[in-house]
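One structure is given here, and the rest of the page talks about it.
Only one protein chain is missing; all other protein chains are in place.
When the chains are written out, they are named A and B in that same order, and each has its own residue count from 1.
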Amino acid sequence: MRILGLALRRLAASLPTLLIILVGLFLLLQLAPGDTVDALVAQIGGGDPAMIDELRRFYGLDASAAVQLGNYLWRLVRLDLGFSAIYGKPVATVIIERLPATLLLMSSSLALAFAAGMALGIVAAQRVNRWPDTLISTLGLIFYATPSFWFGLMGIVIFSIHLGWLPPGGFEEIGAGHAGLRRAVDIFWHLLLPTLTLALIFLATYLRIMRAAMLEVMTLDFVRTARAKGLAPTAITVRHVMRNALLPMITLVGLQAGTILGGSVVVESVFALPGLGRLAYESVVQRDLNTLLGIVFVSAVLVIVVNFLVDLAYARLDPRVGAG
Amino acid sequence: MSALTLDGLTVALPAGADRPFALADVTFELQPGEIFCVVGESGSGKSMTAGAILGLLPPGVARTAGRVLLDGEEISGLDEAGLRPIRGARIGMIFQEPMTALNPLRTIGDQIGEMFRTHTRLRDREISARVEALLADVHLPDPAGAARAYPHELSGGQRQRAMIAMALALEPRVLIADEPTTALDVTSQAQILHLIRELQRRRGTAVLFITHDFGVVAEIADRVAVMSQGRIVEQGTADDVLNRPQHAYTRGLIAAVPSLTPPARPEIAAAPILVAEGVTKTYRSGGLMRRRTTAALRDVTLSLPRGGTLGIVGESGSGKSTLARCIVRLLDYDAGRIRLDDVDLAVAGRPAARRIQMVFQDPFGSLNPRRRAGDLVAQGPRLHGVPADQAQARARDLFRLVGLDPAAIDRYPHEFSGGQRQRIALARALALEPEVLVADEPVSALDVSVQAQVLALLADLRARLGLSLLFITHDLRVAAQICDRIAVMKDGEVVEEGPAATLFAHPAHPYTRSLLDAVPGRHWIPPANPSEGEP
Partner (left out) sequence: MDFLRRYLASPPAVIGLVLLALVLAMAASADLLFPRDPLGLAGRPLQWPLANPRFWLGTDNMGRDIAAQVFHGARISLLIALVSTALAIVIGVVVGAVAGFYGGIVDDVLMRVTEAFQILPNFLLLLVLVAVFGSTLTTVTIAIGIVSWPASARLTRAEFLSLRNRDFVAACRGLGMGDARLIFAEILPNALPPVIVYAGVIMAVAILLESALAFLSLSDPNVPSWGNLIGAGRSVLRTQWYVSAIPGVAILVTVLAVSLVGQGLNDALNPRLRRR
């Protein structure tokens, strides 16, 4: 109860932030050359001024900026993200179609990066400044410095083109008509390379934080107490160091949620995945600003939700939270 | 047979340290059922001694010679695996900071129970029964509740009780207590010392007690060893060492311990220079939904006589530092007035503010590490329009005044020792030629010998410059020596105020009495230095 209340309060605190984002985006939209009607008119190949004015009235674009802002926010409250002129359907529908692929990619690579980063960080901290640490830290640094799209492309060259083990792109075999478990396996094979690509960049960050946190906690007084109590090194690591070292890792998940979403734009484009990220890219290319803003809004909400979950996890792990 | 023997123990420091050995030829015997105090100033190697016994030395530091024997059996040659059954089970340890010495994420009961889980094969149910019994033994009011509590839910004194319960869980032969009361308030300190004494008597444990405080030694020790520069310079019974010290170093240290009896001094009849009337300050914390308020100062009324020293004494959270910060206008108060002569400080601007200057507790934090010492002192005059070269010349004079070499004005703060930094801070405060100096625990972070020098300097400056001094301290010994009048604060209120001699001889308020009773070694009167002149 205490934990939930706390996390809910944090959630409520992010509402003003969301408002700032929305107002900021709206103002950006005002600055953009051309509006929805221009896009529509371009789509249908021109139109006479009377019709354009009619359309402007229809979309409420003839009102003052303040009124438009009010309308925009009110529509968002009703989860109406507007209409995509390019796709010919409501933005919300377009986004919901694309959401599953992104969520799947995000959660699988986050889980992979977190788990592997934690494990490698522990190993590196245990062997600090010896060869396993040097090897792990060097690899981590190289992964970190590698552009994800290049990693993906090279993965395709090696595993799809030369070895032929993995599909070069797509979410699943289209037209194969798989269902149930076979479909899941098919999706797994398709997502393996994209997940690895996205996870490897973040793996480096998690690994570095875990290693640093472990080393930091090892110098704390209560670890000395544990040694003075006669605990064996493994018991000290497992019972006293690890849980404390996990706290910064949990925080990092919240901080990186947005970065992972951003990274999926590139990865989805490389692997031709029908996700939110690629949708964002397409709407930039096609100048479909309504859809783009819808995606940004949904992403912001997604990040806030992830942070809510992170708060819950953190408060469970740390009894001091909320004690003032 | 002695419980613990250190025989010529020598521990080397890594290359590049200020001396080759952390410990050189340390030899003593700890008998069963006695409390043996190792006392020394910072850097004397007293804590290193505690660590060396159980092989808990910092990286790069290693034993090079000598032996440690537990019940006649050598343990200094053992490796980590060999030491583990001894740690906790046969030698228990408690540390200075009870907050950081406990894992913040696990309950007290869990951490004490870990002793049993590591060293015994007791079942969970027995373990929790034992844990509660232990917590009851250290007089925690609600043992079952304390077992379920996390460290942050207990007070400092309670946490140290829990640490003691943990260290004594397996009835070890030897208890090593490394400055266990240094982080505590004086009343908690008295209780913890009493508890250690009580448990040690009941169980016959041999206690190795590390401290820097001669008052604590007088309170608790059966025998004493005095350490300096990694060597034991003198050891003997508490009575001998405290009252008839032989070694010059010990004599100097004991002479530096302020006596709890205020010296006779004339009553100051001058009119007050600084008056606080009904000063009230409330801290607000928390967000919009859960607003919490803490009354830091409630209706505080005090006056500082011109040319006198008013001491403000209290434990942490009594509001004494808040009062100091209100007076120098670092904090705004909610109600009341503070007047300097007849100027209301809340209304007056900078010209009045420079008449009151402040010296802070921490000589490391109060000097900007990126400025030269001379610039720090010259800064005040510069801000008030004195040209650079004049300000620098003034800084040089002030350095001489506070007993520093004027050639050192180009050095950075980290190149000075703690006592020297406090002198720089004094010079900086004096640079604006204030009439009132507010000193907030100015000697608390200093070793006892340095503390005596800084106190002497303060008294000297006060007399020479005609300063009026507001002296904030938690240390009643220091207050007794330097203050003409003393105000005792508790929970934001002044509970008693009066001339120092009267207050110490006939405390009126029960809280003042309990504070005085809690002063460690209050019945011990440090002997006057038998050697001629200052040490």
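Heads up, the rule we're going with is that a contact is a pair of C-beta atoms (placed from the backbone, for glycine too) under 8 Å apart; a residue touches a chain by one contact, two chains touch by 3 or more.
Keep in mind the model is a prediction, meaning the values are calculated, not measured.
Only one residue from B:F116, B:F360, B:F416 or B:F471 touches the chain missing from this view: B:F360. Within the set B:R161, B:K320 or B:R428, the residue that contacts the chain not displayed is B:R428.
Shown as candidates are A:M51, A:I96, A:A115 or A:M154; the residue that touches the absent chain is A:M154.
One of B:R121, B:R370 or B:H523 touches the chain omitted from the figure, and that residue is B:R370. Taking the complete complex into account, residues 14, 16-18, 20-21, 24-25, 28-29, 31-32, 128-129, 141-142, 144-150, 153-154, 156-157, 161, 212, 215-216, 255, 258-263, 265-266, 269, 280-281, 283-285, 287, 289, 292-293, 295-296, 299-300, 303-304, 307 of chain A touch the chain not shown. Think of the hidden chain as still there; on chain B it touches residues 59, 325, 328-330, 350, 353-354, 357-358, 360-362, 365-370, 379-380, 383-384, 425, 428-429, 432.
Here, only the chains that are shown with their structure count from here on.
For chain B in complex with chain A, the touching residues are 54, 56, 80, 83-89, 92-93, 95, 97, 100-106, 114-115, 118-119, 150, 152-153, 163, 166, 285-287, 289, 292.
Those residues of chain A whose C-beta lies close enough to touch chain B in the complex are 9, 220-222, 224-233, 235, 239-240, 243-244, 317-320, 323-324.
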